[in-house]
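Data first, discussion second: the structure below is written as structure tokens.
Of the protein chains in this complex, all but one are displayed in their positions.
Chains here go by letter, A and B, matching the order in which they are written, and residues are numbered from 1 within each.
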Amino acid sequence: MSWALELLKAIGLTLVIFTFLAVVTAMIGVYAERKIAGWIQARLGPKHVGPQGLLQTIADTVKLLQKEHITPRRADVLMFNAAPVVVAVAALLDWVVIPFGTLGSRVLVVRDINIGVLYFSAMASITVLGILTAGWSSNNKYALLGGLRSAAQLISYELPLALGIIWAAMVAGTLSTVGIVEAQIQQGGWFLFTLPPPIGRLGAPFGILAAVTFLVAATAEVNRVPFDLPEAESELVAGYFVEYTGMRFALFQLGEYGEMFGMAALAVIMFLGGWAEPHLAPYLWVAVALGAVVLAAVILLTARHSLIIRPVLILAVLTAAVSLLMSVGIHLPSIVWFLLKLFTLVFFLMWVRWTYPRLRLDQLLNLSWKVLLPLGLLNLLATGLILTLGGR
Amino acid sequence: MLAESAIISASMPKVLLDWFYVAVFAVVGTLMAVLPLAVVWVLAPRQDSPQKTTTYESGVLPFGQAWAQFNVRYYLFALIFVVFDVEVIYLYPWAVVFRQLGPVAFVEMLAFLLILLIGLVYAWRKGALEWV
Partner (left out) sequence: MGELGVFIILALVTLIPAVVVVTSHNIVRAALSLVPSFLGVTGLYILLQAEFVAGIQVLIYVGAITVLLLFVIMLTEGGTGVRLRQVNEQVPLGAMAAVWLAFVIIVILTRTVWPIGAGSPPPYNAVAIGNAFMTDYVLIFEATSLVLLVSLIGAIVTARGEE
């Protein structure tokens, strides 16, 4: 009898997460990316479809839904069709272990799996197979080459990714995502800046190094610029998914966006305290609000383009509002904090994408094997040493 | 210790229940991913023509011999990756128990990692990590 109840709950939670992903990552995320890309490139981005172009993604989805599915001659049909589904489902499965916040005493997570972060890493490694299959089954030499290069890139960056995760697991003492957030709440500071007492703020360099390692590896894992050589438009004409049309192509992109948000969510959980709200004295919150207003004023007065007036104003107002609420003592729900941190981090990832040029494949692999891997290992050892010497 | 988000049914240990949810998630997720493809199958036109199904290439490129020379570096990267991936999975349980066990655990892992760092340096010096 309890089987049926659990089954219904599981299906319900899946649909909730899927709706969240469809709305936030697909609709809002794609729209935000295009708008931010536009602002960084001194243009407007989508504007016509719906108010401020907000319905652009819906329009694109409708368009893609009625595009013809072309299967290349002599492509292995089963594999060709399965590959985008594998990539999309692997990205979707990441979200089982992401906690969104707390409601009373219950944590808002699909399941708090004991091996949470290890499971996340495993899902990331399944994506590689989907990409290889896509490249091979297209029966196209460009696609195969792109698939192989992408796979080489992805496996090279799985190691620094895992090292970043292990760093956080080591400091928290658990592999569970909820456990890692609770460890940060318990020690009263984010792992990015503080290690457990008595080390405290002195541990900031290690946390920052671990976070940077993880985020660089995560960007590479999602095939985003500056690591998107395998799908580089100018070189390999979209690499491993060159033969994919319409909705199958969209599934690959959805997988990439879902994975990017998932990696950002994990980074928020491991390094930015998850759903915990920052502890600052009230006067500091007021200072933050004032600072946001001042910064916004400076930007607006010195801005060369009128494009950024509206977004800067919106951000300034939001920051000021949140800070003032905090200073008065009104606490925002934890899920709001989680989403705030998540969106900020995703904004940074998008900012990086449109700022940096693409790395060449050998530069990319060198970065992973000769820089991030040794750094990650040394960081682990150094942090381990400090934690041992520093006592409990 | 940890707040639970679901009722643990008395007949099933938490572990199995966790993974039951994962399995359901996977099945429902696959259906959700296949759904748009099914919609396309209904909505989209389907007119096969020889031009459309031709493999996309900018021209005819002879790839025969060129492949054999480039095999090794992909293979090497995958090999080295396997070895270090196995090393990483030893790091996971160590990280979890590390703080409870004191300096002994640190020294043991130090030895483990040093031996493997020797391997990394060897690979580096031998040029196994070069792409070109």
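Observations
By our rule, a residue touches a chain if its C-beta (ideal position, glycine included) is under 8 Å from a C-beta of that chain, and two chains touch if they have at least 3 such contacts.
It should be emphasised that the depicted structure is a prediction, and the values quoted were computed from it without experimental measurement.
Among A:Gln56, A:Thr71 or A:Ser121, the one in contact with the hidden chain is A:Ser121. In the complete assembly, the contact with the undisplayed chain comes from A:Thr133, out of A:Thr14, A:Thr71, A:Thr133 or A:Thr245.
Per the touch definition above, the residue from A:Ile36, A:Ile70, A:Ala151 or A:Ala250 contacting the chain not shown is A:Ala151. Although one chain is not displayed, its contacts with chain B can still be listed: residues 13-16, 18-19, 63-64, 67, 70-72, 74-76, 78-83, 85-87, 89-90, 92-98, 101, 104-105, 108, 111-113, 115-116, 118-119, 122-123, 126-128. Against the chain not shown here, chain A presents residues 3, 74, 76, 78-79, 113-115, 118-119, 121-122, 125-126, 128-129, 132-133, 136, 139, 141, 144, 148, 151, 155, 158, 175.
Keep this in mind: only the chains that are shown with their structure count from here on.
Put simply, the C-alpha centre of chain A and that of chain B have 17 angstrom between them.
Within the complex formed with chain B, the residues of chain A that make contact are 2, 5-7, 9-11, 13-15, 17-18, 65-73, 81, 84-85, 88-89, 92-93, 96, 102, 105-114, 118-119, 138-142, 148, 152, 155-156, 158-159, 162-163, 166-167, 169-170, 173-176, 178-179, 182, 237, 242-243, 246-248, 250-251, 361-362, 365-366, 369-370, 373-374, 377, 380-381, 384-385, 387-388, 392. Remark: chain B residues 2-7, 9-12, 14-15, 17-22, 24-26, 28-30, 32-34, 36-37, 39-41, 43-48, 52-57, 61, 63, 74, 77-78, 80-81, 84-85, 88, 91-92, 94-100, 102-103, 106, 109-110, 113, 117, 120, 124, 129-132 touch chain A in the complex.
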